[in-house]
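In this view, the complex is presented without one of its protein chains, the others remaining in place.
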Amino acid sequence: MTTPGQDKVKVRLATTSLAGCFGCHMSFLDIDERLFELAELAEFDRSPLTDIKHCGPCDIALIEGGVCNTDNVHVVRELRANAKILVAVGACAINGGLPALRNKLDVNDILTQVYRDPRTGEPCVPNSPELPLPLDMVYPVNEIVRVDYSLPGCPPSGDAIWKFLTDLILGRMPRLEYSLLNYD
Amino acid sequence: MPFADPIVSAIVEKYRNNPTYVLQILREAQEKLDWISPETVETVASQLKIPRTRVQSVLHFYSFLYDKPRGRYRLLFADNITDRMAGNIALFEHMLSRLKLKRGEVSSDGLVSADLTSDTGMCDQGPAMLANNCAIPRLTMRRIDEICDLIKARAPLDEWPAELFRVEDNIRRRETLLTPVAPGVALDAAIARGRQGTLDEVKRSNVRGRGGAGFPMGTKWEGARNAPGAVRYIVCNADEGEPGTFKDRVLLNSFAVRVLEGMAIAGYATGATKGFVYLRGEYKHLQAKLQREIDDMRANGRLGTSIRGAAGFDFDIEIHMGAGGYVCGEGTAMIESLEGKPGRPRVRPPSMVHVGYLGKPTVVDNVESLAHATEIVVEGGARFAKRGTRFSTGTKLLSISGDCERPGVYEYQFGVTIGRVLEDCGAKAVSAVQIGGASGVLLTPDEFSRRIAFEDVPTAGALMIFGVDRDIFEVARNFAHFFAHESCGFCTPCRVGTTIQRNIMDKIAEGRGARYEVNELKRVVGFMRRTSHCGLGETAGNAVRDALDKFRPAFERRLHAKDFAPAIDLERALEPARRITARDDAEAHLETES
Amino acid sequence: MAETTFTIDEIPIPFTPGQTILEATKAAGIYIPHLCYHPEFKAHGGCKMCTVLVNGKPQTACTHKAAAGQEVEVDTPELNAMRRTLVQMLFIEGNHFCPSCEKSGECQLQALAYEYEMLTPHFVELYPHRNVDASHPDVLIEFNRCVLCELCVRASRDIDHKDVFAIAGRGRDAKLIVNSPTGKLGDSALAVTDRAVQVCPVGAIIVKRVGFETPIGERTYDKNPISAEADSCEVPEAR
Partner (left out) sequence: MLNLETAQSPHKLRRVAIEPVSRVEGHGKVTILLDEENRVHQVRLHIVEFRGFEVFIQGRPYWEVPVTVQRLCGICPVSHHIAAGKAMDLVAGYGPLTPTAEKLRRLLHYGQIVQSHALHFFHLASPDLLFGFDSEVSKRNVVGVAAAFPDLAKRGVMTRKWGQEVIRHIVGKRIHGTGVIPGGMNKSLSVAERDTLRGEVDEIVGWARESVALVTQLYETNADFYKRFGESRSNMMGLVDSTGALDFYHGGLRAQDADGGPIFDHVDYTTYQDVFEEETKPWSYMKFPHIKALGAENGSYRVGPLARVQVCDRLSTPLAEDERRKFVALGHGKPHHGALLYHWARMIEMLNAAEMARDLLNDSDILGTDLMADKGPRRGEGVGVIEAPRGTLFHHYRVGDDDLVSYCNLIVSTTNNNQAMNEAIRAVAARFLTGREVTEGLLNHIEVAIRAYDPCLSCATHALGQMPLEVDIVDADGALVSRGRKG
């Protein structure tokens, strides 16, 4: 990893949101004007904030959200395969978060309850091969791929993300002081 | 006041409406009614004037008590590793199919249920099962068929052929303890020595507790005797729940005189006048015989008041049945259980010698330890101490099972090498021996010159032998399941740790484990050892730890090539959605390999 | 007067005979973490958070009596790592979804996790299937959050004298049960004013209809870490 000033090589940063609400990405943008500072240190690879649809080799991957369907599995594997450091960001990535409230229910009961023909009452669960298939439960990222770091919060504050990210980029051991460590 | 079931009321009456008998009351109620209904709970609670939750907490703690109907015939197959090795699963499945049952479910006609349970103390004659808590050893396909026919014919258990229930002693080697002693002889010897004299001899003998911990019995007795207060208790720990042990079964069956008189002697030396035999539920078949023995002793002045005419030598014994709970073998848990509570180990200190049963000084000794007392008072501590080694005096009973020609009970002087034992029992091509049961140590041939003794290989006496063709990983996994099942749930590290350990072992067994899991195992095992509340948690990881240290390849050949594998079987996780969407396209599947 | 002191991480601590290590240490204003301990009740010793090294041997400070000359280690990297692991085990054992839990900011389990910098529960989630008991008009039990500390059991038995709660089941099946004919809280003798309702250190027993009334920033552990709370064993009152 690079230290600014040493050379012009920027850290390549990939981000993705799986079964999350995008709150962690929004919180990432809550670094506000530090976004310009970050632009000096890092450049984006695959991220919902860019139009790079697939990940290339990169230094850090930030994963928001749990893993709830086949698509999530493919994406998180793509990032794991390409990133030196993979960080689970936010409650959903770390323990499934609120989407995991569905884990106490049978996924088919949920699907058939939500997708019914209003007239006939018959189940009509979308089944096109274009749609990712839901997993039986929502899983934390570290149960699907190896995770190097976790950054808790729902979402972690912009300050927490900034501290964690700059620690990583500058090669420090990421630490969150008390005011930055929250699960809610 | 809820409707009181007369049958239940009568049982509660019989126990003089004494709440410390909740467990006994529930056991008897279940024998009559096949399960413990909410009504039964209400009746027991209101008649004992205790919260219903106290009855429920007992009901839900012991695995042989059922809060739902389990059928008139309740079959439990022992599932210790030795039963596995003897093919219990094939027999179990044969029975399930004969009776059209699913594991753990009751037959549609409500007649019968079958499930697996922990070791039942029959490793020398497994595979074994319990029918309504009555042991049936030496199972074969023929026996299973016979049992199925009896069940289909709805034959009451007491009409089943006695042969089914015959339990062999399988005594293979005797020294001093396994030789008969005439009733009263030991008592007379104690009386002759007097209370102090008896205690002195026991101390002089240096006899150490045979339950495994090896605490000097004399010191324990003295502590109890010196503890303030008039009332004291002796508890004979006949819970023998450690997988692979069964020597107490033999002592209680054929040497009850030694055991019961040993208890009386303990009472004499400590000033206790009341003793309990805490008999594990799996040994129900011994209960009646033991009770007859006690009644006979009382009739002949070997129990009761002024025993053998010695004024002030008052002692009596009561049998207290367990109901399936390994942890109750832990002294303080046993006392909780005796008090009619869930068998959760107490916080120590204080020690039981000061604060035990009902808060009174209590001596809890192993069956074998108490039996030794009869030797000591007769021959004197000095002579006793000549046997065995300096730090481990006397003889030791070993329960030998697994891959050998002559499984059974062997009596040796302490200090015997493991190699010698293996030779005597006809064990050939041995890859490992599990000594001391699931919580013990796993030794490999390079260690067979070590000696059975507290200063070398301490043990309550279980030796499970594994031949070269045995899969030690499966041994460890069996024990991991055992501990997850038997953890009492009181402390965090054991309650959660044993579950994590079991789940990881299962994952590896399914071929979904990776290096990551191996490291996790090590971490959890060490954690449980350091932080658990009692011996169960401290030792719950031993088998896995030893298997990892000594049979690493048994793990490695099951591991994923990668250093990490998903916690779940992704294909399985997609199954429900595939079903509801009737999809089977490529996108509806996931390979576990990333 | 060495005979009436012991040391915590080399600091001499006076004690009166009969005091536990935790009591003497608290009195001296030094923090030892705990979850199932509460000064009003007989010590339980099950959560193991207060495990310390007494002359090198692990002991629970809430049950172990102080003795002259004892050398007690509390704040060491190893012990703190152990405490983190304990909290992680408690997290994966239940369903602890802090984001929507009204106890967030007032929860001792969460506060302990902060104290020991838990960034992830680490272990594979068990996601147990547990229910909510909303049958009582004023009190709700969220079994998904119960950590089996038995504080409610002790409070209901020893202070309220109602025996409303108990623990039943073994190992992972151990669970909180309610003393009523139906097993439902609504049919029990519990009143919202009972001590048992107020001592829950997590969000398992909560007073109905008052959730989220305390704004973020003003909650107990928003302000101070649990180790700095004036009397960290005083469970925040249920509002």
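Observations on the structure shown:
When the chains are written out, they are named A, B and C in that same order, and each has its own residue count from 1.
Quick note on the criterion: a contact is a pair of C-beta atoms (placed from the backbone, for glycine too) under 8 Å apart; a residue touches a chain by one contact, two chains touch by 3 or more.
Every value quoted in this text rests on a predicted model; they were computed, and no experiment measured them.
Shown chains touched by the missing chain in the whole complex: A, C. Mapped onto subunit C, contacts with the missing chain fall at residues 99-100, 102, 129, 131-132, 134-135, 140, 208-218. Take subunit A: the residues that touch the chain left off the picture are 17, 19-27, 29-30, 32-33, 35-36, 39, 43-44, 47-53, 68-69, 71, 97-99, 101-102, 104-106, 109-119, 121, 124, 126-128, 130-132, 134, 154-155, 157-158, 184.
By our rule, only the chains that are shown with their structure count from here on.
Taken pairwise by the contact criterion, the protein chains are fully connected, each one touching every other. Using the average of C-alpha coordinates as each chain's centre, A ends up farthest from subunit B. Computed centre separation for the pair subunit A/subunit C is 32 angstrom, with centres defined by C-alpha atoms. Distance between subunit A and subunit B, defined via averaged C-alpha coordinates, is recorded as 49 Å.
In subunit A, the positions touching at least two other chains are 137, 139, 143. Counting only residues that touch two or more partner chains, subunit B has 567.
By the touch criterion given at the top, residues 516, 563-564, 566-568, 570, 572-583, 585-588, 590, 594 of subunit B touch subunit A in their complex. Residue ranges of subunit A in contact with subunit C, taken from their complex: 88, 91, 94-98, 100-101, 103-104, 137, 139-140, 142-143, 147, 149-152, 154, 175-176, 178, 181-184.
Residues 70, 73, 77, 80-81, 106-108, 111-112, 123, 125-127, 129, 132-137, 139, 143-146 of subunit A are the ones that touch subunit B when the two sit in their complex.
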